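The complex is shown incomplete by one protein chain, all other protein chains being positioned as in the whole.
We just call them A and B in the order they show up, numbering each chain from 1.
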Amino acid sequence: MELVFALVIGGLYAAGIYMILRRSIVKLIIGLALLSQAANLLIFAVGRPGRGTPPIVAKDATTLLPPFSDPLPQALILTAIVISFAVTAFALILIKRAYQEVGTDDLDAMRTTDQRQHAGTP
Amino acid sequence: MIWMRCGQPINGSMPERPDMNTLLVLPILIPFSTGLVALFFWRQPRLQGAISVGGCVALLISSLFLFASVWQGGIQAVTMGDWPAPFGIALVADVFASMMVVLAGITGLAVAVYALANIDAQRRAFGYHTFFHILLMGVCGAFLTGDVFNLYVWFEVMLIASFVLLALGGVASQLEGAVKYVTLNLISSAFFLAAAGILYGTVGTLNMADASLRLQTLQNPWVSNLLAMLFLVAFGIKAAIFPLFFWLPASYHTPPVAVSAVFAGLLTKVGVYALVRVFTLMFTSDVGFTHAVILVLAGTTMISGVFGAMVQKDFRRILSFHIVSQIGYMIMGLGMFTPLALAGSVFYIAHHILVKTNLFLVSGVVHRLRGTFELSSLGGLYRSAPLLSVVFLIPALSLAGIPPLSGFWAKFVLVQAGINAGGYTIVAVALVGGILTLFSMTKIWGEAFWKKEESGGGPEPPGVEVWTAGERVAYYVPIIVLAALTVSIGLTVAPLMDVALRAAAQLADPAAYVAAVLAGRP
Partner (left out) sequence: MRSVILSAATRLLLPLILLLSLFLLLRGHNEAGGGFVGGLVAAAGFVLHGIAHGIEASRRVLLVEPRILLGTGLLVAVVSGLLPLLSRKPFLTGLWIPGDVAVIGGLGTPMLFDVGVYLVVLGVVTMVVDTLAEE
């Protein structure tokens, strides 16, 4: 089970980094999304997933009965998913606007801000 | 209702100690509420501006109360939702954190006033004020939180707000800069998230104080070192340290000055703050490795930033590269990891926030006067705007470390600490970096202010209409106040030095921090 997780996480990271290194901004965004998915899965894997009851103390008991599962990794992943949802939505709008303004989706063409002769905005 | 809450600590502080619960939450709540209220009034720009400035005043006042309370009562902590630490999310204010919140309040107020004149109607309508305050909330939250994952959330809040501010207006160069900024920051977030996950998997907690205790008991030091390096990469990208800084000079000069000033002053410092926090609280078991790495990075950051600035010809791009270089000084103190060196870092951060914000704001006034940031087409400002020249010269010389301005004392403490610790190489690098900074500042001075203005070349630059009185006040008051602060820090160095020393003492010995957070632990 751990091996499967390790392979999938590694594959996601590799795919994400490969996509980030491409020149198209659409692929860049896909790569960033893959990276955050890989990180989410990593959290899930290090949280020692396994079968267990929900960590809720029963009405007539005072302590939790093992085996119970740890809810925190899932809560973290959920938060991270919500955040990456917002960020990805913004990034999509950004690249759409950038594509319209600059007229290219090639990152190599987007280097005017690194060049010396450049008039900034007020 | 919001204003009622803001006013509460002022009224409530007379008979009794202000309520700690409220005081610690206020620096987060006030910007949030201000941004919200501003959101509802996007049709009334004047009212929105007044709300924005009012919110910043309230933030500054509440942060001063927080600082006073921490200064008198020691480290304060409160957990959200009444859950005991380490289960609840803790907000912690030590001297360092509360000092940073005060600085955020000062910078926020200066930029909010400046923005009244600097931000055009279109950007205001798209929510400049709202996102500015959300940004301030993220910054204050990141300073005050005592939980690794909560820190991640604040970073994201800050980032989303900064993404929008950076792209707001939709000029092509802005969008290009934003693509680079967004990409690098998202990669950093992915690193941070993975690091937080592995930290939880390793020690079973995300509370920084709790993690600090548990990391000391790890059998294998390399697990802790691996985590330290992951955090170093994640925060290193945000703080723009070598070799991960190139997004900063590619993007910081593109948005309006009222945006880039707050980015330059505050945003990168949050990365530095996170580095200092994590590497004084959590990763202290193998200082010989982790902090040596930081020290090497500090030296290379100083030099690469300053060399990057030398070839630049754009006012704000020079300043951007200098941010990178100065970040090196800030983490130099962290790398040496003695109480005096940490005090140097704290002092440097405080000084740099004020000075760098001021320099960016001055560049905006220059742009307002001449319609360009290009040094080659500027000139003669010394003759036509003598007051502005003085206001530029103060932070510029302070940045380069000329006595008796604040930057001199910051560098002096760092160099003293370096000599005490026997780190002669880093001290030499720091001094060379200082000289090269002076070179860049004299270049701006010579090109923009001192040299004779070229006459008859090219068309009349845009935006040279007559100044209205309100515009003059909004542009000049913030930069004059910030310059006065720089001078007064330089002349009466003792108060800020006291603060820095006490902050450093708390950073160097995290026991008090841990005790304050875990006080209510069963």
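The working rule: contacts are C-beta pairs under 8 Å (C-beta built on N, C-alpha and C of every residue); 3 or more make two chains touch, one makes a residue touch a chain.
Treat the numbers as computed from the prediction; the structure is a model and nothing was measured.
Trainee: Which is it among B:Phe40, B:Phe307 or B:Tyr424 that touches the chain not included here?
Mentor: B:Phe40
Trainee: Determine and list the chain A residues touching the chain excluded from the picture.
Mentor: Given the touch definition above, chain A has residues 82, 86, 89, 92-93, 96 touching the missing chain.
Trainee: For chain B, which residues reach the chain that was dropped from this view?
Mentor: Here the touching residues of chain B are 1, 5, 19, 21-22, 25, 29, 32-33, 36, 39-40, 42, 78-82.
Just so we're on the same page, only the chains that are shown with their structure count from here on.
Trainee: Which chain A residues qualify as touching chain B in the complex?
Mentor: Where chain A meets chain B, its residues are 16, 20, 25, 28, 32, 35-36, 38-40, 42-43, 45-48, 72-73, 76, 79-80, 83, 86-87, 90-91, 94-95, 97-98, 101-102, 107, 110-114, 116-122.
Trainee: Would you tell me which residues of chain B are touching chain A in their complex?
Mentor: Listed in rising order, the residues are 118, 120, 149, 152-153, 156, 159-160, 163-164, 167, 169-180, 182-183, 186-187, 189-190, 193-194, 196-198, 200-202, 206, 249-251, 253-257, 311-314, 316-317, 364, 367-368, 372-374, 463.
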